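Here the complex is missing one protein chain, while the rest keep their positions.
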Amino acid sequence: MFSITVRDHIMIAHSFRGEVFGPAQRLHGATFLVDATFRRPELDDDNIVVDIGLATQELGKVVAGLNYRNLDDEPEFAGVNTSTEFLARYIADRLADRVAEGALGEGARGLTGIAVSLHESHVAWASYERTL
Amino acid sequence: MFSITVRDHIMIAHSFRGEVFGPAQRLHGATFLVDATFRRPELDDDNIVVDIGLATQELGKVVAGLNYRNLDDEPEFAGVNTSTEFLARYIADRLADRVAEGALGEGARGLTGIAVSLHESHVAWASYERTL
Amino acid sequence: MFSITVRDHIMIAHSFRGEVFGPAQRLHGATFLVDATFRRPELDDDNIVVDIGLATQELGKVVAGLNYRNLDDEPEFAGVNTSTEFLARYIADRLADRVAEGALGEGARGLTGIAVSLHESHVAWASYERTL
Amino acid sequence: MFSITVRDHIMIAHSFRGEVFGPAQRLHGATFLVDATFRRPELDDDNIVVDIGLATQELGKVVAGLNYRNLDDEPEFAGVNTSTEFLARYIADRLADRVAEGALGEGARGLTGIAVSLHESHVAWASYERTL
Amino acid sequence: MFSITVRDHIMIAHSFRGEVFGPAQRLHGATFLVDATFRRPELDDDNIVVDIGLATQELGKVVAGLNYRNLDDEPEFAGVNTSTEFLARYIADRLADRVAEGALGEGARGLTGIAVSLHESHVAWASYERTL
Partner (left out) sequence: MFSITVRDHIMIAHSFRGEVFGPAQRLHGATFLVDATFRRPELDDDNIVVDIGLATQELGKVVAGLNYRNLDDEPEFAGVNTSTEFLARYIADRLADRVAEGALGEGARGLTGIAVSLHESHVAWASYERTL
C-alpha cells in the first residue's frame, strides 16, 4: 500500500458544550496542523499516488473555508462540538468529495482511502480515516 | 476509524543483557517521548474519542511509575530487557487496565484499540498496538 | 553564556484591528507553543542555570492566566492587538516579575536575561528577549 | 503488533517526466528523511523486534547506494520517474532482501512487515508498506 | 529585541568543487527549509515586527527564483559553491533589498536585522545574520 501526505494549517476560535470539556467550554482557539493522507494499492502511470501539487491545492481550498473563523458562528456547525476528531472527519469527507468530483485528476480515481490528522499542539492530535 | 493521541515523557536508566545490545549492555539511560493513541470506530455523544484531559492525566499516572528510575532496580522488571518495544507494550497494557476500570470515563467504554509509541531519540522509535 | 529553555502551550481566541491583518481581523484563535529561555553567564552552586522544575512551574502559572480564553474579553488587553510578538513580551515580563519576587529560587538572582518564543504554527513564530 | 523505526537521510538530484509534475520536470533535488519500520506480532527472545543497531546499519547501506547522486544518471532508474512514493518502495524492497539474506540477524526471521516513509519536506511525505 | 520568523522551502540540485566536499562534488540535491527572521527593537503602531503575511509573501518570491532548479546552471552562481551557508546569505541579502524597496510595508522601515537559516536535513543547518 502506498500513500502521500501533505500538510497545511488553520487558526480558528470555538467553544465546547459539555462538562467533560472543563475550561475548554469557554471561547478559546487553536492552530491545527492538518495532515491529509491519500492511499492506494498501486501507483498510477506517472509513478505517483496522486499529483502532490493538486493534493496541496485542494487541501488548501478545503481548509480555507475554516481558516480565521469562529466556528461557533458558522451555521454549518450550529449545535455541534467542533472537536479535533470531528474536524478531522469533516476535512476528510470534503477531500473525498473533491476526489469524487475529479478535482485531484483522473489518476486519483485509483485512490482507496483518505486519512486526516489534526495536531492541536505538540502534545495532542487526532485522526480520522475512511475508505473511498 | 477515529483516534486521539497524547504525549508525555520519562527519563530512566537501564541496561540490557545479550550480545546483540553491544554497548547498551552497560548501564545507560533514555528520555522516552511516550505517545498514547486511543481508537474507536465512532465518536461518543460529546463528539470525541475520549476526554483528552482524562487521557493525558491517566497517561501521566502510568508513566509516573517509571519516571526518574533505574529500571534495573524495579522488582517488576527483574530479569527483563526493558527495551523500547517492551516498554511500549507495558504502558499500553496499563492504559488498557485503566480504561477497563473506568478511569477514562464511561464514554471510554467504546474504545476498541490502544497504541503506544516511544521515541528514544530523533532517529529511533518503537510502537505496540493492541485491541481492547 | 548559559541558558535553559522550557516549553508549554496555550490555546486562545482573539482578533486584530488594522487592515494589515487582513482575514485575521475576524475572531479566530491559535495554539501558541511557548518557549521560555533563562540566561546567565555562570552556573550556580548546583551546576544549573535555574531549577528547571521551578521554571516549568512558573511558566505554567503565567500561561494559565491566558489559556482557554478569548483575549478580546480580557480587560488587561482592552484596545490592544494581542499579536504573537506582543504576547511573547507579555509572558517574558511576567516571568521577569516572578524572578524578582524570588519565585524561581534564590539561585535565580544570577539570571541576566529572559527570552520568550511563541510558535503560532509550524511555519511562523515570534520572539522577545530582555535583560533582567 | 510491534514495530521499530530508524531514520536516515539522502540528498539526491532528479527530474520528472510528465506534465503533471509542472516545474519539477526540471532537474532539481531533494533531501529525503528516510524512516524504515520493521513489524512483527511478537518480540524475539531478547525482547526486541530486531537489533536496532543492525537495522540502522542496513538502512544506511541501502540508502548509501542512492546518496549524493543524480538519479537521472543511474542505469537502474533509466526511464523511471523516481518519485517519493517510488523510492519508498525501492528502499522497502531492498530492506526486505536484506532480511531474507539474514543481514538483520536470525531473529529477524520473525519480521512480518516493512514500511518506509520518505519526507521530502516539512509539508509533504510518502509511504509504502509491504508484508515479508 | 523582537523578532518574527516565517518558514518556506526549496528543492534544488547542485554540486560542489573542492576536495573538502567529498561525495558532494557529484551532482546531488537538497530540500532546504528556509527560516527568515526579521528583528527590531520596538514594535510598530500595529503591535507587530512586520506584517507576517507580507513577510511570507516576499520570502516566497525570493525562494521561487531558486526553487526546482539546478543551481549549477544558473549564470548568477557560475563558479560559486552554492553551500548552505552561501544560500542563507544570498536569501538574507535579497530580503534586505525588498525591505529597502518598501515591499514589506512602511512599518518595515524600523527593522534592524535579518537572519536566515537553511535546514539541509534533520541533522544539519546553517545560518547567516546581518544588520539592515
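Note that the chains take the letters A, B, C, D and E in the order they are written out, and that residue 1 is the start of every chain.
Convention: contacts are C-beta pairs under 8 Å (C-beta built on N, C-alpha and C of every residue); 3 or more make two chains touch, one makes a residue touch a chain.
Note that this is a predicted model, so its numbers are computed, not measured.
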Full-complex contact with the absent chain, from E:Met1, E:Val80, E:Ala96 or E:Leu132: E:Val80
Hidden partner interface residues of chain C, rising order: 1-8, 43, 46-49, 51-53, 56, 105, 107
Interface with the unshown chain - residue positions in chain E: 16, 18, 20-22, 80-86, 88-89, 122-130
Where the missing chain touches chain B, by residue: 7, 9, 11-14, 23-24, 26-33, 67-70, 73, 120-123
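One rule holds in what follows: only the chains that are shown with their structure count from here on.
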Graph separation of chain A and chain D (steps between touching chains): 1
Equivalent interface to A-D, taken from D-E, C-E or A-C so that over half of the residue contact pairs match: C-E
CA centroid of chain B to CA centroid of chain C, Å: 30
Residues of chain C whose C-beta touches two or more other chains: 122-123
